[in-house]
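Handing you a structure now.
In this view, the complex is presented without one of its protein chains, the others remaining in place.
Moving on, here comes chain A:
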Amino acid sequence: MSAVMISRKVRKWEKLPGKNTFCCDGRVMMARQKGVFYLTLFLIIGTCALFFGFECPYLAVHLSAAIPVFAAVLFLFVMAMLLRTSFSDPGVLPRALPEEATFIEMEIEAANGNVPSGQRPPPRIRNIEINNQIVKLKYCYTCKIFRPPRASHCSICDNCVDRFDHHCPWVGNCVGKRNYRYFYLFTLSLSLLTIYIFTFDIVHVVMRSVEDGFLSALKETPGTYPFFFFVLVCFFTLWSVVGLTGFHTYLISLNQTTNEDIKGSWSGKNRVQNPYSHKNIFKNCCEVLCGPAYPRYGPRRCVLPQIFHVQKTTAPLIPNEHTPDDAKASIGVSAEQSCSPEDLPPSFIPPLASPETDAEASVAKDNSH
């Protein structure tokens, strides 16, 4: 007896909720609004292009050839960190499956007891103890989970992110547990690059002024107008990026996130002290910058066939009381070996067709995907 299977490979990341866009077979994950990210790219690449095009030939000849080389290395590092921050999953927490959501609801109802009608039920909070401090875990109505400590829901990306720092439009992504160190290294290296370019812009103009006088130096400097534009860009970038780097250095030394700092979670005498801090600047920095590279949560990129149409055959698909026990065990084992459990989408339930379903219906289903 033969069976017909029409299958279409469904990428698991295609089924993820949340407002993210994916590229390169799910390897690249970004927010939907990318306009400011393109602006960031334009500013960095534009400034560096002008620097390499107009300043470096003079500086390499009159000062040292190492100057453009070091600038190039720094530029490549900045781009690598920017792309790494923008394209990686910040630590998105997968939403609760229906069974878990129901389980949590039942727990909440049991904890609340009977709420008299007309009264608002108490807020959904779970208290846990971390390093002898009480920390409140809030319930996320979108993801239907109690958020782990330090996690927060990003309304722009519509995801709960672990160790949520902030949503950065400049990188077009959230900054969270998995990409915070890349974000920090990006701001740090961008500060250095901006200072470097700005310094050598000034050096270049000074050197030419010494030779020819200031005004004629400006006239002779090729690409004067774009040059001034990018000097201005450098100047303003300098203050904002260096300031940002300083701010994040402060946060890292205290093992705090931007989110916690803004909300004032650990500030003030009456509030709980930061339970995550090791009370040692060096240890805090090490944990954030030298900690392990955390993996992605939830579904992986594994490709999964989706079954659309199945015709009647003899053996049962679902092992029931008539299936011999050894067949049941082997069913489980053989299926597991083909696609490891952690690669499977949590909510994947394929539509099972009955024998009465005709070919047209199955083809129509295929077309709708």
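Note that a residue touches a chain if its C-beta (ideal position, glycine included) is under 8 Å from a C-beta of that chain, and two chains touch if they have at least 3 such contacts; residues count from 1.
Everything below uses one rule, namely that contacts and distances are computed from a predicted model.
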Q. What does the UniProt entry say the missing chain is called, choosing from "E3 ubiquitin ligase complex SCF subunit", "glutathione transferase", "Mediator of RNA polymerase II transcription subunit 21" or "Golgin A7 family, member Ba"?
A. "Golgin A7 family, member Ba"
Q) Of A:Phe103, A:Phe235 or A:Tyr250, which residue touches the hidden chain? A) A:Phe103
Q. Quick one: which of A:Glu55, A:Asp162, A:Asp201 or A:Glu260 touches the chain that's been left out?
A. A:Asp162
Q: May I ask which residue of A:Val135, A:Leu192, A:Leu254 or A:Ile281 touches the chain that does not appear here?
A: A:Val135
Q. In the complete assembly, which of A:Gly26, A:Pro68, A:Pro94 or A:Gly172 touches the absent chain?
A. A:Pro94
Q. Which chain A residues touch the hidden chain?
A. 1-3, 5, 7, 76-77, 80-81, 84, 93-94, 99-100, 103, 128-131, 135, 145, 148-150, 162-163, 182, 185, 275-276, 286-287, 289-295, 297-299, 304-305, 307, 310-323, 327, 329-342, 344, 346, 348-350, 352-355
